[in-house]
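Complex shown without one protein chain; remaining protein chains in place.
Naming follows writing order (A and B), and every chain is counted from residue 1.
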Amino acid sequence: MLTKKSAATAGSARRLRGAAARPLGQTMDRRAFLKRSGLGVGAGAIVTQLPYNLIGAADAAAAGVSRSDGPAEVRRTVCTHCSVGCSTDAIVRNGVWVHQEPVFDSPINLGAHCAKGAALREHGHGEHRLKYPMKLVDGKYQRMSWEQALNEVGDRLLRIREESGPDAVYWIGSSKHNNEQAYLLRKFVSFWGTNNCDHQARICHSTTVAGVANTWGYGAMTNSYNDMQFSKAALYIGSNAAEAHPVSMLHMLHAKENGCKMVVVDPRFTRTAAKAHQYVRIRSGTDIPFIWGMLYHIFKNGWEDQKYIDDRVFGLEKVKEEIMTWTPERVQEVTGIPEDQVFKVAETLAMNRPSTVVWCMGQTQHTVGNANVRAMCILQLVLGNVGVSGGGTNIFRGHDNVQGATDVGPNPDSLPGYYGLAAGSWKHWCKVWGVDYEWVKARYASEELMTKSGITVSRWIDGVTENKELIDQPSNLRAVVYWGHAPNSQTRGAEMVEAMKQLDTLVVIDPYPSATASMAAMVRKDGVYLLPACTQFETTGSCTASNRSIQWREKVIEPLFESKPDHTIMYAFAKKFGWADELVKNIKVDKDAQGWDEPNIEDILREINRGTWTIGYSGQSPERLKLHMKNMHTFDVRTLKAAGGPCDGEYFGLPWPCYGNPEMKHPGTPNLYDTSKHVMDGGGNFRANFGVEKDGVSLLAAEGSASKGADLQMGYPEFDDVLLKKLGWWDELTDAEKQAAEGKNWKTDLSGGIIRVAMKNHGCHPFGNARARALVWNFPDPVPLHREPIYSPRPDLVEKYPTHDDKMKFWRLPTLYKSMQDKVKNISSEYPLIMTSGRLVEYEGGGEETRSNPWLAELQQEMFAEVNPKDANDAGFRNGEYIWVESPTKARLKVRAQVTQRVAPGTVFLPFHFSGWWQGQDMLKYYPDGAAPIVRGEAVNTATTYGYDPVTMMQETKTTLCRVSKA
Amino acid sequence: MGRMKFLCDAERCIECNGCVTACKNEHEVPWGVNRRRVVTMNDGVPGERSISVACMHCSDAPCMAVCPTDCFYKTEDGVVLHDKDKCIGCGYCFFACPFGAPQFPNGQAAFGARGKMDKCTFCAGGPEETGSQAEYDKYGSNRLAQGKLPLCAEMCSTKALLAGDANVVADIFRERVLRRGTGAEVWGWDAAYGGGEQKRERKREGQS
């Protein structure tokens, strides 16, 4: 019986003690009793040694560090997970991250966080991080020193370069690098001598960027999360914002409370759908018929904005011909949606303007991804919603800096700023980099390869395994560097391990070993290196949120363990490869706390400013950005504009385009293409990027249609020295500017003079004033057409709506369409269920980082598949049992069944964040000791199938086939 | 000053679990102890609603009433706290609480492996010196003493979860009610003004 230690007991306690103590022979001290209870040990959680089984300090670093010792320093940073860009304040004492406080001042998140954002501090614990460089030796990962690692890896890569040319190495970069690191990586890869680089945007919104940019000029979110508060209606199609962009729902639900109508179209009844006024279930992969079905009703009822179309749209007549063939019956046949539902959505959007649309992977990850997004653009153009506050196409990007990495980072088809790979582009950047163009050219195997788009990350495995004759480069890929990217987010995982087997060298540079390490160790004995990079909390830099606002992160803590920032690693390799000086010609190099050379982040941003005129990354100097972060409370939450204060008149984060040099003080552009504002107040119009006329029809905007206060109130081409001279504005340039601008256009004029004169003096837009193209003649389908997915559940519809023809040399690889679709046309008889995948709120991307965080891992402990009760009963399993999910690749996934009506009969949903199991087997032993994620599960992409977008090589992850059975 | 209360606006809660991890973060709550959880009803079908639940800091707290060692106390602001040094881990409070607030660290044995009870403290620490390491180790952060409110509510992704003086919380919620107007958007509207008994009553009287 327990005895009370306390002396101050009431009489009753003494009586209790006395009475109860007698029957038992011995008494037990409470301390001893409690010691035997033991504190909980979750899978991999930390056991405390404190005597009272109390909550203890959970990290080795903080144990012994009092939470009230030492002065508290506040470092403002931005979440590293999704593209909403939530700010948070890190409280640091004695170099240890002890608290996390909300930043209520931020106009973007107002202090709010989702599960991931509220758990950021765990990055300062990092129990499951990759702690030091490692090497695979006889199937096990062993520790090595940085010096050894840099030398061995460097030597191997140099040897491969010598033997097979620079294109034999594939550099997979990251959307989790900050802008400066992403930009430096593009330069790095160029000096290595290849365009074989890429990052997560490829498999995320590459189709968006291509489709939208080719419609009206820039391929980014046109408005912002905040601007949605002005929307009267919002359509979410293929977007589960409640789980993928939770804090965006703060703005949306606020809007909903104030009258905004919310519609969700998705194959699943998602958590976003639970908040909607109307939910429409659609068959995965049939977005175009649905959008055309809406437009059919819009045209039939005369709801289009004819003036807008007449002024600002090109080629709609041809598209309308296609649209009007999509009668309600035809729409229902393909999508499964009845007429009244399609009509209601169309009516909601038309009757409640300005209305906005949101799409994410549900639209982009298809073989018709480029066409899907264009159909959405056309919908908004017809309704006159583009360039209007509360309207626009609000594309929610994925990772925290996928927008920045797309803008200035390691893209295989362009140099920073979407300049492309033509000689002119190279010359522009070589000038900015301060290096000789001929020298860079000589780094490449040939000029042809220098100007040719590289292989995409979605196809690197084919770069390894494909027949050498069929690849459009001198050799196969022999080495891959996974630099801040997960492997389990790419399709065809079963084939990926085969490719990993064949590689000469595989390098992972990441804060976590990632599934790459375990997959490689499963099939190889050596030749794999793991180098510890640090997270964005252990370095400083800028990142671009989905709404194009750029935010500055302060460094929270020193890199943990032996990790180094990515730009430091880049510089170290550059030294090894012999071009360190060229890499940082105009960039100062400092010594970090461990004595390593570190390129100065602010200087890198200044270099970006000096070269990226195209998308207006030129005005966001480090000073201006830091000032914004310090004065967040002065920005209005709906308009993002500061009224008064040090940033008066500017928009938060100087959303690009922020044209001209920092001295011009352009305020940034909160909503793109907005003619109601002056260009020096963030106004704009559509871009003249496709010529001035096509087939006799003008591509420029109509007479009278221009941004507010522009001296030219009609359409005009983009600005160059010739146009300036023609208009008589040339002499407004200073002499220095004239020298720089001679023979140049607004994108290559390094003085920024052309931009200054056009914008500041005359209110004109430097990229011209044109019409948006509803008809994109340079795309495989100039008018978006419905085509069935490669793996379609409807052979009858495959007959009617077949996919494209095969391509022989596409991003350097043969790419199959029709031949693949024909081969698997009837495979739905064996694999009758549509398999789709998506996000969970607790995890992000490939998942190894978030699944290593115990606070998040506890919330989703197992991989699962959502199956409708009908399909579960047909297959004979119940909720919670293990099942096999098999795809036509013959790969099998062992997952828990979650029997739910969230999915309709015929569709199976699996989250894609898991990895660490391989077809039923836990891969724990293949991870380095102590660095495996807490939660492991099957990666859905182990079983996903072949299928690629014909413009960007986006993978078709959202629609394939599977069958389920009891395990 | 009235009493401290939580309110979770089910119209806004998107089950993001931000409140759950914020609590874990602020107090280093170990695996297996869930001071705050999100409960979802009608998962996956129209009518899905979620609510975040932790300790309700009841006026007449059942946990306090049944505790054999009387280790609970209630502060002037209505926060229900307890002294872990007095707690014997009997679990009676766990029986008594209608909300499942008392948590026990998982033991390694199958039965009888409870440790000290742990629960939401409204970020008010416990009976140790304010801001001391001992207070943090046993109860977590004392945000109230810093003039701050519970981190779960401060970090809620959609500001569904509100915490603070009950009058202030009510005011915040009231503004939303006014904006939402009538109908399903207003939480409880149907129960109060439209559903069930009232609807049948009106039908009988010949109204619609």
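Heads up, the rule we're going with is that contacts are C-beta pairs under 8 Å (C-beta built on N, C-alpha and C of every residue); 3 or more make two chains touch, one makes a residue touch a chain.
Here is the rule we use: contacts and distances are computed from a predicted model.
Chosen from "Amino acid ABC transporter substrate-binding protein", "Acyl dehydratase", "Lipoprotein" or "Phosphate transport system permease protein PstA", the protein name that UniProt gives for the omitted chain reads "Lipoprotein". Only one residue from A:Leu250, A:Ile337 or A:Val386 touches the chain missing from this view: A:Leu250.
Take chain B: the residues that touch the chain left off the picture are 1, 59-60, 69-77, 81-83, 85-86, 124, 126-131, 142, 144-149, 153-154, 156, 159, 162-165, 168-169, 172, 175-176.
Mapped onto chain A, the interface with the missing chain covers residues 6, 8-10, 102, 104, 110-111, 229, 250, 254, 637-638.
Just so it is clear, only the chains that are shown with their structure count from here on.
Within the complex formed with chain B, the residues of chain A that make contact are 2, 4, 6, 30, 34, 37-43, 45-46, 48, 50, 52-58, 66-68, 99-100, 102, 104, 110-122, 242-243, 246-247, 249-250, 253, 256-258, 269, 271-272, 274-275, 279, 841-842, 854-856, 858-859, 866, 900-902. If you check the complex, the residues on chain B that touch chain A are 11-12, 14-22, 24-33, 43-49, 69, 84-86, 88-89, 105-109, 113-116, 118, 131-133, 136-141, 151, 154-159, 176, 179-180, 185.
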